[in-house]
Structure formats: structure tokens, C-alpha cells
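Structure, as C-alpha cells:
All protein chains but one are shown at their positions in the complex.
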Amino acid sequence: MNGAHEGTPQTAGPPYKRIGMKETVEAIKNSAHYKSKLTGKNRGRGMATGFWFNIGFQSSAMVNIHNDGTASVVTGSVDIGGSRASMAIITAEVLGLDVNDVRPLVADTDSIGYTDVTGGSRTTVATGLAVYEAAQDAVRQLKERAAKLWEKKPEEVEFNNGVLSSKNNGVKPMSIKELVPRLGRTGGPITGRATVNARAVGPAFASTCVDVEVDPETGKVTILRATCAQDAGKAVHPSYVEGQMQGGTVQGIGWALNEEYFYDAKGVLRNSGLLDYRMPTCLDLPMIETVIVEVPAPGHPIGSRGVGEVSIVPPPAAVANAIANAVGVRMTELPMSPGRVLKAILHKEGAAVASAAAD
Amino acid sequence: MAATTEGTHQFRVIGTRPIRHDGVEKVTGAARYGADYSFPGMLYGRVLRSPHAHANIKSIKTDKALKLAGVKAVVTGADLPELPDRIEQGGELPINLHHLSCNILARGKAMYDGHAIAAVAATSPHIAEEALRLIEVEYEVLPPVMTVEDAMAPGAPILLSSLRNKEDGPDKQTNVAAHIQFKRGDVKEGFAKADYVIERSFKSAMVHQGYIEPHNAVGIYNSDGHATIYCSTQGTFVVRSLSAAVLGIPEGKIRVVPAEIGGGFGGKTTIYLEPLSVLLSQKTGHPVKLTMNRAEVLRATGPTSGGTIRCKMGATKDGKIVAAEAWMAYEAGGFPGSPVPMAAMCILAPYDIPNILVDAYDVVVNRPKTAAYRAPGATNAAFASETIVNELASAS
Partner (left out) sequence: MDHKTVVEATINGERTEFLCEPRQSLLEVLRDVLGMTGSKEGCLTGDCGACSVIIDGRAVCSCLMLGVEAEGHKIETVEGLAQGSKLHPLQQKFLENASLQCGICTPGFLMSAKALLDHNPHPSEAEIRYALAGNLCRCTGYDKIVHAVLEASKSGASKAA
């Protein structure tokens, strides 16, 4: 009943539109992980929900139709996690091409129009929108050329799955590949283009559930199982959406358990290496289970939401809640490294002994 | 990996899992990341960094370094133009150009252990490293201020003499760069209605994005005044505009070519080495490649803020949260600009609470200038709010 939903006012702005926050909580509740029993000493389960904005902002895109009927899509969004594949997927969807017949490129600052950073969970949404519109622009031009060849009006030409045809009969349907050799005489090459200043589609929500085991003698916390449920709106390439969820969850776990800057009394950083700035290794973790929730974002042709960031937000709180369930101590300092957890356990035991002695 | 869908449009390609188009280059080692680029006649650059957390720089002598065989140029803050103290949009967070330039090469003061003081270009990275040892810097070491509590305490040493905040006015020197407040309803009334109230204080440590690839830049300055930068960045256009500003040359004269990038998570949305690579190329007439080693990445790029959050929530017997209050102070690092404004907006965002009060402070300390890290500000905030909500849920 406390969960934010459509119409809830945000802390600093207008009311939420359609969001998938409750759906992520439900997804966790319905997961195999949540439904499984957690047994054993010093083990506990914890859950938390995270919120993060998704920005829109500016992106540019071009779609070039090649002489063999394939295409390239050019954007300015640097690819950190597989986004260029998503741009090819969107282009292929619109043009009716096989995804391997679309080549995605990330161009330099002279070769593509202004594009804001790859960050803020914006790439699939905003650059994806520019790509979608650039591909639609190419389709519009293809229709015009077919219309010219068929001596019809562009409104009479249809485009479905890469094939041009006309509602009014008398013409044989034509694929892009068949049209391309005639582009020169109908006006020249075709490049679809679009620039957008995308409206933010709305924030992102993720819920994370973790099972932990706490070693009462060392304070070490082991992650037994972890599940992340996130609202992606519409996952363009589900493997890479899962990848974002898993990566963010693991960064959140590192933040929760081990990562911190140690400065000495002179203000000099003492752990400026990857041995002592301790990030999770694959030996520290189980498989990271994911549930992609899809509550489509209103106002976006594909319905995608940004997915890159929010998965990092819940884990420290989820781990803290799990530790509380496992050994009954509330951690209020990050990271919850072995020394701090042990101190909290001993403090609790000391208090228990003291109060028992007082009775 | 189940996905729940809600009656969405049926797509043909969207939602499938093809092999990524750049996949073969990446698994065969052919993909070129920023540090993989090489050009004929290329020199190697390295940066001299402050060993002190807080110090006045009395003098920098570079003549011995310049005399070392193989060294072609040495630059300091004096080689960069002075920029006005004003806010610009840079990447994900707003940025003050004067502070940005000072972060690239210090002006008169070292603000954290690792702060860039000078840069050299030489014919090998080893010679460049040797040259750093020959640069003579005279420091006047000052007491370091490392935590938000220390920085906000009355009588704390002032880190940036020109820093002012709106609240305290133009005459008060301070380490608090900004105070942001959000209010709704009346928290006093709200708490009065609550049957259960939980209040706790939370601390979080500074953490780094931890991308496996250190920062890099190859700068090529042409005698016609045009420059090209090859670098691993999350924002080529940000590199262009901010490098142009720091160097004092028109934006249109810089072309930024995106190399493949080995992770960013927000930490590569600003600039560190890029303008230095162009500056050194301009001084030497050669392409110059700069890379950071891991110690430099941790000491001198942009980790995210640690800080203190005091959070209080009240709920009625039937489980409705009626009031929530948060006091948050985040470490900005040596220059202002922590993600505390976003954190303030996020901390209560998942919930529908009628009475709230959030006070958030951006505090300068002798640590590296913070940068964005995946949902900047939100994770520490959620740690606080979500554990209290969890406690409240068990109480009621």
C-alpha cells in the first residue's frame, strides 16, 4: 500500500506516469528463489527496491541503404555493453531485414550529429528512438521511389517487412533489394536521418532479493542466492538486458560487502590497487537470477525503458536486510565488511550477556 | 530467465538474442580500445601527481626533467588558460569549468592525494616515468579534511577559498558547496500521527566504479590548429566540448574518435587525460598517448561519494508510512559536485508518503573529485531508506 504507482507525486516533480515498481516486487515474490525455503543456521533472506531516473536528451542517427539491399546504422552512442546490437535490431525490425544484414557503427564527432553520453540509462531509449525514426525516414524515402517507378502517389505505397507493394493493383511487390538498383535513376542514394531530444520515458525500478549466510566467528557474509527483477519496458536484446541487471547487482554486492577507500591520517590512499580495493570475483558469487518485467513505457514506439543503472541500487539494502534476518543485527555502515559485521554481532552478544547478567 | 510481458506489440527482431555484430573482434583481441592505438612518431605521456592530500604549491621546476634524453615536453597548470568560475552541462552532472581545469592540472593548490600537478611527453613510457621524478615541486603541506563531519565542523580548514553557497551568502567561506531541500506536507504533524517511528544514522564509504580498463587518450594536434583525440569515453561530444573549453580552442577544431571502451559506469563521462594529450601534442608536434595505471585510476579519477545519512520514518499501526525525514551530507571531493541532489530526489522515491523533509549537503573534502557511478547517489540513499522501511515493516 505504500508503493508508488501511477499518479504518485515524485519527490521533486510531476506525478509518475505508468511505472512497473509494484510489478518488480510481485516478480520477486513469484520467483523460484523467493518461493524456495532457506534453511540453516545464520542464514537470512532480504529484499529491497531501488529507484532511478532515466534521462532522455539528444541523439542523432543515420540509416544508409546499401547497393545490395543491406543497411548500416550510424549513431554517436559509444557502445559499452552491447547497445550497437540493439540499434541494428531496431533498424532491422523497421526495415524488415535480417539483423545480420544491418551493420551498426559508432561514429566520431564529425561524422554523426550531436549525441549525449552513453549513460543515465538513456541509450536504448533515446538513441533507439533516433534510430527508429531514421529507419522510418528511410522507409518513407523508399516508398517515394517505388511510387515514382510505379507512377503512383507515395500514399498508395505500402511497406511491410521489407517489401513494397501498392493497395491499388497492377504492380508486382518489390523488396528493398529489388528497388536498390533503381535508386540512382529515381533520385539518388537513400540515407534516413533523425535527431531527437527525447523526453524521459519515466523512471526505472528494480527489486532485489538475496540469501546470505553469515559466519559468526569472522563476520564474513556469503551470498548464497541473488535475484533481480527489473522493469525494462520492452527488452530489445534480452541477453544484454539480463547482463545489465547481473552486472549492476554484483557491483551493488561489492559495494555492500567489501569496497571502500582507506585513507590514512595524512589523507593518503592506502588501497590504490585491485588486491585491497576488493571487488567481487566469480568465486564470491552464485549465478545471478534475473526476471525481466515488461510494463511498456508510454510514448515510446518500442516501449523500452532504460535499464543500465537501477540494478545497483537495491543490493546493499537487500544484503543489510538479509543480515538482519540471519543474525539479528542491523548494519548502518557500508561496506558491511567482516570486521564491521563481527563487531555488530559481538556487540549484540555482549548486550545480551549484560542484560542476562542484570536479570 | 523468465520475462513477464503485458500484452505488448508482437515484434519480429526486437526481443530476440542475435550474436552481437562486434562480437568476433572482441573475442579475438582485434577490437581496438583506446590504449591499443599507435601512430608513427607517437610519444608517451605520464602525469606527476601530488603525494599530499592538501597542500599549497609554492613552485614547480621542470628544467631537470626537460634535460633528460628522450623527454620532449613538460606542462603544468600555467600552460592552460584560466577559465571562469561558472556551471556548464558536462556529461551526466553539471560542472564548473574553472574547477574542471584545476582538476586536470592543479593551480596553486593540491586538493587530494593524486591530484595532477604536471605532465611530460617522452619517447618511451619508462623515460616519461623517470622524468616525473626529476620535476621539483615545493609543497606547503596543510592539514587534510577527510570527512563531511570534519569539513562541516565550525572552524574547519577552508579547502577552496572562493567557495560560497547561496544560503550562507557571499561573505562566508565554507566547505559546503550547496544545500538542497525538498518538502511536502508537515513532518511534525506526520510524526505525531505515527504509531512507530524509527530513526537511524548511516555511513557509507567512498567507492569506485572499478572498470577494468584504465583511462587513456591519444592526442594529435595538427599545425593547422585542428586536433584529433582517440579515447575510451562514454561521451565523445562531452570530450570535445570540455577539452575545447579547457584548452581554449574552438570546439569545431577538435574531432573525437571513440575507441572501444572497457567499462565506464559513469566514471568516463568527464575528462582527465584528453586535453593533456592534445596539449602535449601541440608542444611536441607528435601524437601523444597518455594512459593511467590502476593506482592513478583509484587515486585520481572520479569515485562516488561516501557520506552520512540520518533518516527517520514514521508509520501508523495499519502499515502506512505517514512521515519521513532525511539529512544527507555527501563527499564532493576536492571540488564541488557530488550527486547529492539526485540522492535527495531518490531517497523516498519508491514510496507514497504525504509528509516529507529532505535536507542534502554537497561538501568539499580532500578526496578526488567525485564523478557519476551508476545511479549516482541513489545506492547509499536506498541503503538508508530501505533498511528503515524493512525495520518498520517488522515493527508494525
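To keep things simple, chains are lettered A and B as they appear, and every chain counts its residues starting from 1.
The rule we apply is simple: contacts are C-beta pairs under 8 Å (C-beta built on N, C-alpha and C of every residue); 3 or more make two chains touch, one makes a residue touch a chain.
Everything numeric here is computed off the predicted structure, so don't read it as measured data.
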Study note, to complete from the structure: Considering the complete assembly, the absent chain touches shown chains A, B
Exercise for review: Please pick, from B:202, B:265 or B:330, the residue that touches the omitted chain in the full complex.
Suggested key: B:265
Study note, to complete from the structure: Full-complex touch with the removed chain, picking from B:28, B:59 or B:223, is B:28
Review point. Residue-wise, where is chain B in contact with the chain that is not depicted?
Key: 17, 19-20, 22-24, 26-33, 35-36, 38, 69-70, 124, 126-127, 209-214, 260-265, 291, 293-294
Check your understanding: What is the set of chain A residues that contact the non-displayed chain in the whole complex?
Key -> 80-82, 239-240, 242-244, 246-251, 273-275, 279, 281-283, 285, 287-288
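Here is the rule we use: only the chains that are shown with their structure count from here on.
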Exercise for review: With chain centres taken as the means of their Cα atoms, state the distance from chain A to chain B in Å.
Suggested key: 22
Point to revise | chain A to chain B touching residues, read off their complex | key: 1-5, 8-13, 21, 23, 27, 46-53, 55, 76, 78-80, 82, 84-85, 88-90, 92-93, 96, 99-100, 103-104, 106-110, 114-120, 161, 203, 205, 234-240, 242, 248, 251-252, 254-256, 259-261, 263, 266-269, 271-274, 277, 279, 289-296, 302-303, 308-310, 312-314, 316-318, 320-321, 324, 330-335
Review point. So in the complex, which bits of chain B are touching chain A?
Key: 1-6, 8-9, 11-18, 20-22, 51-54, 91-92, 112-114, 144, 146, 182, 184, 200-208, 210, 233-238, 240, 254-258, 260-261, 263-266, 269, 294-295, 298-299, 303, 306, 319-321, 342, 344-353, 356, 358, 366-367, 372, 374-375, 378-380, 382-383, 385-387, 389-391
